[in-house]
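The structure's right below; bear with me while I get my questions together.
Presenting chain A:
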Amino acid sequence: MKYLYFPGCSLKGTGRAYEESFLAVFKALGLEVRELEDWNCCGATAYMSVDETKSYALAGRNLAIAERSSDLDVIAPCSACYLVLNKTQKGLKENPELRRKVVNALKAAGLDYKGKVRVRHPLDVLINDVGVEKLAKFITKPLKGMKFAPYYGCQVVRPYSTFDDQYNPVTMDKLIEAVGAECVSWPLKTRCCGGSLTGTLPEVGLRLAYILIKEAKKRGAGAIVTLCPLCQFNLDGYQDKIASKYERVDIPTLYFTQILGLAMGLPESELGIKRGIISAEAVLAGR
Partner candidate 1 sequence: MNEQFEPKIVAFFCNWCTYTAADLAGVSRLKYAPNVRVIRVMCSGRVDPQFVLDAFARGADGVLLGGCHPGDCHYAEGNYKTLRRMRMLERMLKGMGIYDGRFRLEWISGAEGDKVKTVINDMTKKVRALGPLDLPGHFRDWDKELEELEAHVNKDSKKAEATHAG
Partner candidate 2 sequence: MPDKPKVAFYWCASCGGCEEAVVDLAEDILKVVEAVDIVLWPVAMDFKKADVEARPDKSIVAAFINGAIRTSEQEEWARMLRRKCQVVVSFGACANSGGIPALANQFKTETILKYVYEDCPGLDNPGKVRPLVKSEDEGRTLTLPEMHGMVRALDQVIDVDYYLPGCPPTPKLIMAAVQALLSGKLPPKGTVLSPDIALCEECKRKDSKPVDLALTEFKRPHQVQIDPEKCLLAQGIVCMGPATRGGCEALCPGGNMACTGCFGPTSRVKDQGAKFVSSVFSNIVPKEEKEIDAVLDGIPDPIGTFYRYGLSKCLLRRKLN
Partner candidate 3 sequence: MSENKPKQENLPRVGFYICHCGSNIASMIDVAEVQKYASGLPGVAVSRDYKYMCSDPGQEMIAKDIREHKLERLVVAACSPNLHEETFRKAAARGGLNPFYFQMVNIREHAAWVHEDKKSATEKAKDLARAAIARVRFHQALDKKRVPVDPNVLVVGGGIAGIHAALTLANAGKKVTLIEREATIGGHMAMFDKTFPTLDCAACILTPKMSAVKAHPNITLLTYSEVNKVEGYVGNYKVTVKRKPRYVKEDLCVGCMECIDACVFKEAKFPDKFNQGLGKRKPVYIDFPQATPKVVLLDPETCIELKTGKCKKSCAAACDRKAFDFNQKEEIKELQVGAIVLATGFKAFDAKRSPQYGYGRYPGVYTALEIERLVNASGPTSGEIVLRDGKHPKAVGIIHCVGSRDAKTNKWCSRVCCMYSLKLAHLIKEHSGAEVYNFYIDMRAPGKAYEEFYDKLLGEGVHFIRGRVDEVTDWAMTPDEEGKLVLRVEDTLAGFVRRIPVDMVVLSTGLEPQADAQEVRRRFNIGCGSEGFFQERHPKLAPVNTFTDGIYIAGACQAPRDIPDTVAQAGAAAAEALALIDAGFVELEPNTSHVVEEECCGCKSCVPLCPYSAITFDEVKKKAVINEVLCKGCGVCAAACPSGSIRQNLFEDDEIFSEIQGILK
């Protein structure tokens, strides 16, 4: 199976570990992934509230490029990119006036947008296209004895639930079990990680992140596993600030592609394990 890949700015920046582990795992699974040439920033959720037409055109450009080169699905690992691209598809389908403006704008750039391409999430591809049985064949070093808390964040399940349930998503839980680890029962799977508030209103943002990491630790999770670069950054990056404001928790935050890579026996260096601020060394040593 072949896919196009839309990295987005995070996976080239703070979320580089996500890109490295994603590419490594997909390569190992024999899934050919080709980065979209000349992709541009997706505008993230902020731009849409500033200027809807321009933001749809900006995100729509990526979709037009994807459609131009082939009819393959395009994978957008970052939750924000995944949400924005899906929202653009839906918005342009339901709003003919907006669609006319965006299509004309893209025509001026020599692109023509039809809206046929499907935007996919890597987790959806792993669980639904590849399937847990096939994945099991690749698991050479199951992460026995490790307990992970699955954190989905918000954008992958709200406002649209595309490949999982809105209230109680389970695809990542299945992946954690597939890699041989234990999935901690954790009701805060989709509770807000603070998002951009950690930067703009720290007294609110940090408290939200603190609640998540505290409860995960309390329920015995060795690490939190997530699928969104911003959540990973909020939970992993601010633990010093949280420690000074509340209490020290110290729990690493890994990407689901990283733990899958480890279970498939891929070297840590290829999975960007070292990039985490809270070191996962101790936790992973036990495997």
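To be clear about the criterion, a contact is a pair of C-beta atoms (placed from the backbone, for glycine too) under 8 Å apart; a residue touches a chain by one contact, two chains touch by 3 or more; residues count from 1.
Regarding selection, all candidates are chains of the complex that A comes from, given by their letters.
Note that the structure is predicted; figures quoted are calculated from it, not measured.
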Touch assignment for chain A within the complex, options 1, 2 or 3: 3
Touching residues on chain A, where the partner in the complex is candidate 3: 165, 167-168, 185, 187-188, 211, 215
